[in-house]
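A single protein chain has been removed from this complex, and every other one stays in its place.
This part shows subunit A:
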Amino acid sequence: MDSITFLHSSDWQLGMMRRFLGPDGQARWGQARLDAVARIGAVAERTGAAFVVVTGDVFEHNQVERQTILRACEALKRIPVPVVLLPGNHDALEPGSLWTSSQWLAHAPDHVTVLTETTPFRILPGVEIVGAPWRSRRPLSDPAAPAYADLPAEPGTIRILLAHGQLTSLSGGMSEVPPIDQTALEAAVADGRLQYVGLGDRHSTTRVTDRIWFSGTQEVTSPEEDAPGNVLKVTVGGTIEVEPIRVGAWHMVDHRVELFDEESIAALEDWFADLPDKERTYVRLAGDGSLPLPLLARLDSIIDAQGEVFASVERWAKFWTVRPAPDAADLESLQLSGPARAAMEELRQALAGGDEGAGAALSLMHRLARDAG
């Protein structure tokens, strides 16, 4: 066969949950991940892909609830071409694996194949898929090697390797499990034993070489991901053509702001206003600066309000250092006297002395005084 077109996806991690989304956001986001799978089916149909490969972590865990499995099966049914699934570290082919469970076996669609062995799987004449399923969450060596290390080149056959794990070049040496030997992969590609290497585990769409790609997750899972939400349309033969096609609908965004005056507050408001797909967007705010009490109250109000509009707006606790900065004018404007004024003055001085708790108290007292006045 001269060439073949197929779709490459990975890290669906169906059943995943995100605490920052809240119950409603979680439900919608979970459904969005299934919808993205369905959209992969549409892309396959549209692009004429012969099959779809998913390189690991189809499920978030081997012990996901039954509903997740059944809905995944339904989503898979909406993909009109054969689908090849590779067990990854999240859904490893370990004892008690989902893939060997009666639940999966009873409901898995017929056009879906799970790679449970490393023996080559001829999906089409002239097209061979080899895969290295994870058999444990803690493999002792290169998790891809068993699939291709001993394979000879087979001229006339397009051989696609499906593997899951971090690459030596991308893991930064921090991976807890052995990474995939990138050099060996490239060598196998170079000597014609492999025509395409589809990788999973990295959620961002990443080109390693022309023929070695991480497809990334079908729907974003974290603000830290770079270019998630794609499926790769791969056309491989003598040449290689890889095209990321977006199937995701959600956004997860980190935003860093400096807040010190009314203008900076207004800028933040504008930034919120400009974001698209607000109901499908999670915003994680990193903030620094100090604000007079009225502005601080306004900021709180803005964030609260945006939290209702967006899927979720969250102060990034680790990077949120916006402090109240009460000035004399704030206090004077309240026209307090006697004990009330003395109390507020005491709190102001405590805040100036570095007492963080005094800041919140001061803000509250300011608001109450303003409302009462």
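Assume contacts are C-beta pairs under 8 Å (C-beta built on N, C-alpha and C of every residue); 3 or more make two chains touch, one makes a residue touch a chain; residues count from 1.
Quick note on the criterion: contacts and distances are computed from a predicted model.
> Missing chain, UniProt name, options "Spermidine/putrescine import ATP-binding protein PotA", "Phosphoribosylformylglycinamidine synthase subunit PurL", "Amino acid/amide ABC transporter membrane protein 2, HAAT family" or "YhaN AAA domain-containing protein": which is it?
This omitted chain is identified in its UniProt record as "YhaN AAA domain-containing protein".
> Consider the whole complex, including the chain that is not shown, and state which of A:Asp11, A:Asp35 or A:Glu60 touches that chain.
Within the whole complex, the residue contacting the unshown chain is A:Glu60.
> I'm checking contacts with the chain that's been left out. Which of A:Ala153, A:Ala187, A:Val309 or A:Leu364 qualifies?
A:Leu364
> Across the whole complex, list the residues on subunit A that are touched by the chain not included here.
15-19, 22-23, 26, 60-68, 94-96, 98, 101-103, 136-137, 335-343, 346-347, 357-358, 360-361, 363-365, 368-369, 371-373
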